[in-house]
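For this view, one protein chain was removed and the others were kept in their places.
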């Protein structure tokens, strides 16, 4: 018995090491981490394609089967996580596994596969919809691995004040532009510039340089104003983007300098 | 009497400290400042939504009442400002309050609430319009708190010469592009390129990369010219934006360095 | 006689100093320079507006008179330049004035006013056209004062190799994108993607992010390719703009450092 237990614990530790990125002792992520990441991305691509009806109706049976397999795999992952969580000092003791099961990441893991398994064969549209919406939450499973999102968030936090200052200035300029074109163009184009919210839609599309072309001034005065606004405003509204990029480059340089020491 | 006076003066000083950002002695703005800012933004959002007729006709009575409340609150703010202004050495003495009442910011404060209160119940469209236009001047009340706008303006001033030089070069390139496409496309599209001002509208939309799609060359030669102009010109017209962002990043770095010393 | 001559020479020197920016001894440009610059810009705005037929037909007589006045003023400027040119050591001696009259800038000055004066009252469309086209050459008169254009050109020259390298890479990517979409979309949209030149027009509009919306992929595969191309290519095609801005910022920093020493 003792032998078997020890053996079991060794296995559990091995599984734990493969499952949890922070417990892994090599610089590259473990192969299991790679597999789970690929599975998450695959299931998200599947979810994305399924929303396209022409695709969904063609491969209905295949998709149901694949979804089931993915759900079972996520179920196994969840089971292994619950089994091995006690390797983490935080979840040791009598209620350790329960404590782990109630952490946000574990709940997301549970929700990401359970509904699909429960409603097998249940074809009522109501449940299918819930199952579908729930499936998008798998995006949150990426949270465990999203060091890149964390870096961007970190970089945004560091230049937070600059970003707020320039973003406020952008919004101020944008609002003024919208008010100006509302006064100039609202009579000629009530549909596009008949109120300030409508003019704001134009200003956003123009100053971010998206320019869908659904609204644009048609009067000579409106074009003159819009032209001057565009030439000046594009530089102001691009300020946050420039500051974010600058802060990002610096953040990475600092990291590298630290790494070299 | 003396006691009461002293008490009154203490109160007045307290109110003054809460009302005037520069008199506040803590790093974070006072709660009253926060409240006024929220009130200004709220009244601007209200004004913005009211210009949309479908919204305005639905909530007419509610809007009238809310506008009245906002005007009364701005009135109270104005009263408190006039009462406490004598705390400021600049407005002490016999004519201090009058001197304060004639400062631009005080006049803006007055204009921002008085018309709404005067024309209660007056439903003639003429007065309503004036009241409405006046309401947008509340934007200027933000002037008291707009440190972010000031920073942008400051940053623009520091790189003023660079901005002027690159902006002039942009305009020069833009004008040449417009003249070129006027000669190439005016015969094929008199509506879009029939005069240089029209071609300038195309050039602005193209070189700022807004690209509404209301005017674009259709002849082979026009497309060739426009393609080359776009590839080169986008870099030239983006120069002011790049310089502004660079100057901004430097300005913030200097500020932080000063703060660290 | 001697007195009068000396006086005349003193006057000539004064006029010369006011006319020629490099002879002016104060940091700010002379008032005459300002006047000439305003006159050039005014005559260019006039030329620009005149190409708009609705404007031209309304103010025909007024425009003819104003054009005449502008031409006379440019004529006087030309006369003064020829008279004073001998103050410049380069144009001294017997044939000095002729030598000056044959310099490119002097020829431009001559051409910028002479045709308008010669064809007064001549309303044949043929001559009118030549007069009009010639009028745009007044843009070249700006050459004398265009230090900002010179700075941009200088800054372009300094980072010439970088710009060429990134521009070539942009063109390479652009061409590959066009070829790819030509193969993918030409069957579905022969009008927009039926040949590589047409696909290049799409690629330019997309990768510079102008996006007129006259051509865009409609097949699923075409959209997939275009989406990936846009996400990657926008960064590559924006490289020259980034390098130009960077080189410009450095150029200005160097200038300021030199000025401080």
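Letters A, B and C name the chains as they come in the text, with residue numbers starting at 1 for each one.
FYI, a contact is a pair of C-beta atoms (placed from the backbone, for glycine too) under 8 Å apart; a residue touches a chain by one contact, two chains touch by 3 or more.
These figures come from a predicted structure and were not determined experimentally.
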{"item": "Listed residues A:70, A:184, A:231 or A:244, member touching the removed chain", "value": "A:244"}
{"item": "Candidate in contact with the missing chain, chosen from C:16, C:47, C:113 or C:182", "value": "C:182"}
{"item": "Sole residue of A:111, A:136 or A:220 that reaches the chain not shown, by the stated touch rule", "value": "A:136"}
{"item": "Residue numbers in subunit A that touch the chain omitted from display", "value": "44, 47-49, 51-53, 55, 136, 139, 142, 146-149, 151-152, 167, 170-171, 197, 200-201, 204-205, 208-214, 237, 240-242, 244-246, 248-249, 252"}
{"item": "Subunit C residues touching the omitted chain (full complex)", "value": "159, 161-162, 164-166, 168-169, 172, 175-176, 179, 182, 194-198, 200, 206, 209-213, 216, 220, 223, 227, 230-231, 234-236, 238-239, 241-243, 246"}
{"item": "In subunit B, positions touching the absent partner", "value": "209-213"}
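Here, only the chains that are shown with their structure count from here on.
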{"item": "Chain pair repeating A-B, as identified from A-C or B-C when over half of the contact pairs by residue number coincide", "value": "B-C"}
{"item": "Innermost chain, where centres are averages of C-alpha coordinates", "value": "B"}
{"item": "Length of the line joining the C-alpha centres of subunit B and subunit C, rounded to whole Å", "value": "33"}
{"item": "Residues within subunit A bordering two or more other chains", "value": "209-213"}
